[in-house]
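Reviewing the structure listed below.
Other chains dropped; remaining ones untouched in position.
In order of appearance the chains are A, B and C, and numbering begins at 1 in each one.
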Amino acid sequence: MKARVHVTLKNGVLDPQGKAIGHSLNRLGFPEVGEVRQGKFIELELAGTDAAAARTRLDEMCRKLLANTVIENYSIEILS
Amino acid sequence: MSSERNPPVKLPNEPAITPAIVAEHGLAPDEYQRLLRIMGRDPTLVELGIFSAMWSEHCSYKSSKVWLKKLPTEAPWVIQGPGENAGVIDIGDGEACVFKMESHNHPSYIEPYQGAATGVGGILRDVFTMGARPIANLNALRFGDPAHPKTRHLVSGVVAGIAGYGNCMGIPTVGGETNFHAAYNGNILVNAMTVGVAQADRIFYARATGVGNPLVYVGSKTGRDGIHGATMSSTEFSEDSESKRPTVQVGDPFVEKLLLEACLELMATDAIVAIQDMGAAGLTSSSFEMAAKGDLGVEVELDRVPMRETGMNPYELMLSESQERMLIVLKPGREELARKIFEKWELDFAVIGRLTDSGRMVLRWHGDVVGNIPIPPLVTEAPMYKRPWTPTPLPAQVQSASVSDPKDWKASLLRLMSCPDLASKAWIWKQYDHLIMGNTAIRPQDGDAALVRVPGSQKALALTSDCTPRYVQAHPETGGRQAVAEAWRNITATGALPLAITDNMNFGNPQKPEIMGQFAGAITGMAEACRALDFPVVSGNVSLYNETEGRPILPTPTIGAVGLLQDVARGVGARLTQGGLALVLIGRTTGWLGQSLALRELHGREDGAPPPVDLALERRNGDFVRSRIAARDVVACHDLSDGGLLVALAEMCVAGGTGATIEVPPDAAMRQGWLYGEDQARYLIATRDAAPLLEAAHAAGVEARRIGVSGGDTLAVRGLLEIGLAELRSAHEEWLPAYMNAAA
Amino acid sequence: MKAAVLVFPGSNREGDIARAIELVTARKPQMVWHGDGDFDAADLIVVPGGFSYGDYLRCGAMAAQSPVMAEVKRRAARGVPVLGVCNGFQIITEAGLLPGVLMRNRQLKFICGDVHLRVETGQSLFTNRYQSGQVIRVPVAHAEGNYFADAETLRRLEDRGQVAFRYCAPDGTRGGTGNPNGSINDIAGVFNEGKTVLGMMPHPENAIEPLFGGGDGRGLFEGLVEALS
């Protein structure tokens, strides 16, 4: 099974990388770019076939390691 | 015994060897004929790949070898000269210093971050392979014209890559140099140097011994990275080199840190017979060199190599340049001990073969022999060229009369201090952790060489890298001499005794006689300087074909140098931190403007003969300066190089936050030449009392003269200029950050 | 004082801090491998700097989940003092021993060099050798030292005097170019509520010898010895 986790900064948390990217884009000749936020995503190969069970496990992985829930939100997709 | 009688099996889908495939592998037709003679049959693809890698310029030094032999490599303190992974010198108390410099030019142009990062990773491995713990890194960088559209991106990526790798490894990056010139627009230079310390009687070498001993693979898994990197770095660039992109390797400094610790842990046992990192041409060159050095054969079971991807074949495994891997020959029966150590550090470990007495490299793939090459002829019959060369004539000397004084002296100094070559490189070295390990006594910009304490002792190593490519371009022999002399001087200026150098010869296409002439000239000059200064070459690296669309780089023989100071507390920097000090100029000043930065930056001219290098004078003046530092007569010292006297003084003032006032002597032939000329063998010293220093100089037959005094918060040349330190500092420090932050 | 210094794969300043401790206490600290969930009793637990697990994913995140950190949390709860420096600060923050997070530096670059710090309070195990308001000079070396906490947390930190150090100019003026990474409220180090846990980005262990960057960091170790011996 394949799954994908998206991790994003919570609203209100300053995103220095996103801000810098936005700045750079403006300077590079893309004035149309407004706010930019950067996040990460993680693709995982998982043994097993039970999507619901996998989702529970992934949720645990996110809370334990993949996201810092103090400042980040996460979302889980099962791809196949 | 496997022999010629067992021709290898062909793999499914293996292409026939056509002239086109041979050419793709960079083998000239006569080189291929030589291969056929050695093999006595057509090679398989993996065999062809091995020949191609081993006979590439990068691995075989076929164009440069005849010249490199001219460099002096011996001295009583040299433990290991060129020919091993790194050079080794004795630094007393049973300790040795292990160091080398290496280029990663082409990869860094294609992918600056990863190219530079893996360059650092590679040179670190060269040093810790020998049993040394790295204690410092340096980097010598040459970029194109700042106005060139690619330059900013390259600077940013290269610096971040060096920082990313070195910082994660926890090795301080303590020095380097950074130049800009349009000749590097399509071909930047990234030369990285690592300095390590080992116990002198615990150095590890690559020479394999002991028939039957196991061959062990450790580190990261092998992927399809950089297949044919060695051949790529041995050919010229063309516009379509972008299509060679998949050969880029990605570094993993975290794994390298684990590999370093694991290797040092294993080295502390007595399990290792020989060890060699997998650098250019990966498994091929490492296994080949270990066997060749021991006059042995080797049998490798390629299917046992840890693989990162599925479907990899013998050709890919032999030629992959995946990073963070080592090959080790163990003593018999030590496999489990070694395995435990590598598993503790979460690294791959596999016994992949053994040494044989066949003198052949036999490659097996699931039991079948897929390659079978005799080792000695591949080494002894490797192509070696004495390529035709034409010497570069010495250009005419610049006539002083043809260079008018600047209209505005103050503006001229501000202009020089903020020009790309002289502007502060703090934007770069602040991204490098230069303090970790807690041994950095002289930091970047605070002295001519970095001063790094040898862990657990009072001793320190003085480290620098130097080359003035515009001098080498104008007259290679003088330029080669000057590069060595400046490195020697920079070490001397801290009070340390210069011991040995590593060199990184960056040149264009050696098949052009004028390029080969630059190479020959530079080597000749370097060799003279090394001899005159007792400064042998103990390791080095050659990077040729640094050309784009036929336009070569400036010839750049970078010199990395190491010196020793017995007591780190006796070292001096170049910072002027107090008023009331006498400023004494050591050495003879003629006012040489040819090839000077002043000529280029203030007058737009890049011509003339470079300043001559009188090696006897260098030696006399340097030995004198070192003796006065040892006698505690010197508060600060700076060698004079780019920009001459006034720039050196301005650097001392800015670094230390104290001003100075000097006077142009009435007998100076020409004020501009006196202030900005680049005569060699000179130092500027700050001392509490000039009299004894001048007296000692006189006694030693060294020219010395008091030119001014420190103090205040301006830099003044009586009657010509006065600049506030704050203004001077901004001019010096703002150029690079402003350039890097500007829109592309 | 008996100190334990944790070592994770990728730690690289454990030697620096062990040497600082040894210089001040004349006693080598115990080095504790990350896999060891149990280690000898110690008066002080140090989580050193470096790039544990390569700083991949988030700095300190993987190390925070190691067996040794579970034990550190248990001991910290019993009041055993914990000092986290740089990556160590990131690790103990990820482990929940301190509030807030350390984000990418404002300029997105690794930054190494001396900074000035204002000691916010001389009243703690860690800072008793300094005066409140004293300015010290120590180096930083990090790419993720930009301290952030939400408004509520920040207010609590400030109200309870949990800010240990702030970046400042040489004369003690807060902020401006003295703040090298964009940290909120110029925060360079924070305590837990009981002031038994300190996390800080700067490296006092690299400021213990005048010849090598000055001696302003030494007081922190001397103060600990005094408090814990």
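Assume a contact is a pair of C-beta atoms (placed from the backbone, for glycine too) under 8 Å apart; a residue touches a chain by one contact, two chains touch by 3 or more.
The model shown is predicted, which means the values in this text are computed figures rather than measured ones.
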{"item": "Displayed chains are single representatives; whole-complex counts", "value": "A x2, B x1, C x1"}
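By our rule, only the chains that are shown with their structure count from here on.
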{"item": "Chain centre separation (chain A, chain C; CA means) in Å", "value": "29"}
{"item": "Between chain A and chain B, centroid-to-centroid distance (C-alpha), Å", "value": "41"}
{"item": "Multi-partner residues of chain A (each touching 2 or more other chains)", "value": "none"}
{"item": "Chain C residues counted as touching two or more neighbouring chains", "value": "none"}
{"item": "Interface residues, chain A side, partner chain C - complex", "value": "12-14, 16-17, 20, 64-66, 68, 70-71"}
{"item": "Partner chain A, residues of chain C touching it in the complex", "value": "57-58, 61-62, 65, 94, 100-101, 103-106, 108, 146, 148, 150, 182"}
{"item": "Residue ranges of chain B in contact with chain C within the complex", "value": "160, 163-164, 167-170, 252-255, 257-258, 345-346, 429-441, 453, 568-569"}
